[in-house]
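Only one protein chain is missing from this complex, and each of the others stays in its spot.
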Amino acid sequence: MSTRDGIAAATSTEALTTELPAGRSLGWWGMVMFVATEATLFACLIGSYFYLRFQHGGPWPPDGIAKPALLRPLMMTAVLLPSSIPVVWAERGIRRGQRWRLRTGLAATLVLGVTFLVLVATEYAETLREFTMTTNAYGSLFYVITGFHGFHVFVGLTMISWLLVASLRGGSFGAHRHDRVRNVAIYWHFVDVVWAAIVFSLYLTPRLS
Amino acid sequence: MSTTAAPTPGASREDLARLEEGWGERPSLRSWFSTVDHKRIGRRYLVTASLFFVLAGLSALAMRTQLARPESRLLSPQEYNQLFTMHGTAMIFLFATPMLFGFGNFLVPLMIGARDMAFPKLNAFGYWVFLFAGLFMWASLPFGAAPNAGWFAYVPLTDEGNTPGLHMDVYSLGLLFLGIATTAGSINFIVTALKLRAPGMSLNRVPLFVWAIVATAFMVIFALPALNADNALLFLDRRFGTHFFDPAHGGNALLWQHLFWIFGHPDVYIIVMPALGIVSAVLPAFTRRGVVGYALVVFAMASIAIISFGVWVHHMFATGLPQLSYGFFSAASTIITIPSGIQIFAWLATMLLGRLVLKVPLLFVIGFIVTFVLGGFTGTMFALTAFDQQVTDSYFVVAHFHYVLIGGAVFPILAAIYYWLPKITGRMYHEGLGRWAFWLFFTGMHVTFFPMHLYGLFGMPRRVYTYPNEPGWAGWNLVATAGSYVLAIGLLLVLIGVVHAVRRGRPAPPDPWGGDTLEWSTDSPPKPYNFPVLPQVHSLHPTWDETSRTSMTEGATDDRIMADGRRTLATSELDGRRERTVDMPESSLQPLLLALAMLVFFTSMLFGWYPVAIVAGLVVAATIAVWLWPTRRPEQELGVR
Partner (left out) sequence: MSTHPGPRARLAGGLLLWYAVLGGAIAWAVHLIAGWSVDELTCANGSDRVGVLPLRAAIGLAVVLPALATLGALLAAALLWRRTARTPRGDEPERRVGRSRMLAVVGIWLNILFLTIIVLGGVALLVLPPCQV
């Protein structure tokens, strides 16, 4: 089919009036709306970070605090971002009724997520010697934003453990019943994407200026 | 057009018995706490929000009594500060939005032809959180620990150093707690309106009230996080020594204002928009025609919901931005008046082209238009920067926003009370009493707030607990106080009217007004399952159209009766195509338990009992885990390989 035909087909009455979106479940919409409001919360926090930073002027971080080290956050990124893959794999598995894939995938994500939290703890152990939440506004921003994200990872891991327990019990999920798996997956992907935004804002941009 | 007798049910006697068995709740103490019926929850929202309205109104009367004479010492400055802060905070957060959510809760499932909200247990949870958050905030008043720095709580006044004590901790924690209820309610409205519309109700057949509630819910989803972030940061600053708002340590006091108004400006529309939806719902019944320009009114609501996020900087024109970026925001601030105007003209055209039936609800709608337009008129005066700087923080501002909020929210709410009272209680109100209430309220409102324009121009600042006898102040203040008592008597008559209707009112027919939306196609009050037969919708005004009506009687089909268990229909998002039946949850005590655990959490945060807060947090997590735990099903049903 030529491009011209393609355009004609896509702009026909039939195509233009295609119902999109359609067929989503109640739970899916609920989770998407919840994630939308949570994402706005993170946008407000990251916006506050930039607002305070640019209103402050002068060197950033202020008060002689060193620029954030990159190695560890990059490792954390390398652990957290790929942790979405096993979730996707597990979800596709249970859609076909393969329970072993659900269990294995969730367990793999659990391991990666816990590793991430351990890395956060080691990072805090180092930075806390240099500055705390009460040192100045930079410290407040750094700990509150990363801490709030860490709390979200923790909540996500709780959800994943909960799914894992439910799937190990049996009689919970299958090809026809996997709403909860998909909703937790949406939440977990969201936690991942937020981390990418945090790495960019809190760790990379201070090195750009 | 109007049906006076109950519609002949298309469902058989056995079907009705089975529906009653699945949905009915035997009155008991347990069912009182565990109900998930959207109608009972909606009624509770209405009653609880009215209770908070009375408390906030009594606070206002106390203030007006104090201000009747100059140099009055009835209230101490500390008491006065707490009263005006609680008055504003409660009217905005604990009355206006919950009251409108109460109407939404009761009406949205009925208007779209569903048997309940999308998430009934979440709905019950939202109510309990609202109740507890309201009590949490009001409980501080008798202890003299109520919020005391104005409803918008600007830093640095609200820093720990400048306002020590629990006052502003109550404010920030209370609003964070309440935010959970508002967010949960909004998600529920959106999903309900997207997925549970009766078959045939495509987007172009959705009642305007439902559009208004959905637009409001979307605004809440994207605006409330800014307020939550703001309050969380304020609490951290006050309690844990962070420096977000502290310029001495690299923070910035203006951050509070930015985040507050990113929320605050949409919040004006969050309050007003559902009220405008009420107007669009009331008018068809009393003008005997649909609202003129349906698609344009939908457009107006959508555009207001979006543009309201791009105008917050106009609350902060004195903060030193480059003129150009100010220009981007004032372009949006100017244009947002167009869709508001479109709605007003759509209603005027409806009244002009229709046949007016002057009942009490329509009186309140007319009162709304008069008052709201006057408030909008003084609103445009603020756009002149020179004028704005003259009257800022004077009583002129107080006059302006009371015209906007009483005009834009309270008049429509009162119209809604009279309009839907027959549907909610199954009883008619007394028309004469309602007219007295309207005229007293209308007169009282204008006598109270019009003089405030004047003595605001004469220079009287707002938020002062008393004042010296400057020229022109004392006399007009006395007039305003007298007006406030008339206003209160008007509202008392509304209350008496409601009580009288419930006690003595004559039974209401299913459709006393000849309304156009689906709630008038079922009993007054509706059965627990709302509709014996879910309708098949064929037009925008299903109760006025024969085919939609008969789909519930002679045209009933089993797939729209679904008499077994608790089930309703899920339809597609845009066109309302039938998709599947969904099982609705049974009543449960979990929502109450979850809300109680959260109350314990926020109370212990307030008093600094952090170990208790952690335990409460664990109870919250455990309750949610049990709530959502999947029921065990046989492997074939699940589809396991």
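Read from first to last, the chains carry the letters A and B; within each, the first residue is number 1.
The rule is simple: contacts are C-beta pairs under 8 Å (C-beta built on N, C-alpha and C of every residue); 3 or more make two chains touch, one makes a residue touch a chain.
From a predicted model like this one, the values you see are computed outputs, not experimental measurements.
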Review point. Thinking of the whole complex, not just what is shown, which of B:Ala302, B:Leu492 or B:Val615 touches the missing chain?
Key: B:Ala302
Review point. Out of B:Ser325, B:Thr392, B:Asn469 or B:Thr557, which is the one that touches the chain we can't see?
Key: B:Ser325
Review point. In the whole complex, what residues of chain A lie against the chain that is missing from view?
Key: 6, 8-20, 54-55, 57
Study note, to complete from the structure: Against the hidden chain, chain B presents residues 200, 202-205, 294-296, 298-299, 302-303, 306-307, 309-310, 320-325, 327-329, 331-332, 334-335, 338-339, 538, 574-577
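In this section, only the chains that are shown with their structure count from here on.
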Study note, to complete from the structure: Between chain A and chain B, the Cα-mean centres are separated in Å by 32
Practice item. Show which residues of chain A lie in contact with chain B when the two form their complex. Key: 19-26, 29-30, 33-34, 36-38, 40-41, 43-45, 48, 51-52, 55-56, 62-63, 96-99, 133-141, 144, 158, 162, 166, 169-177, 180
Review point. What part of chain B is in contact with chain A in the complex they form?
Key: 118-119, 183, 186-188, 190-191, 194-196, 221-222, 224-226, 228-230, 233, 236, 240-244, 246, 249-252, 254-255, 258-259, 262, 570, 572-575, 577, 579, 582, 621, 625, 628-630, 632-635, 637-641
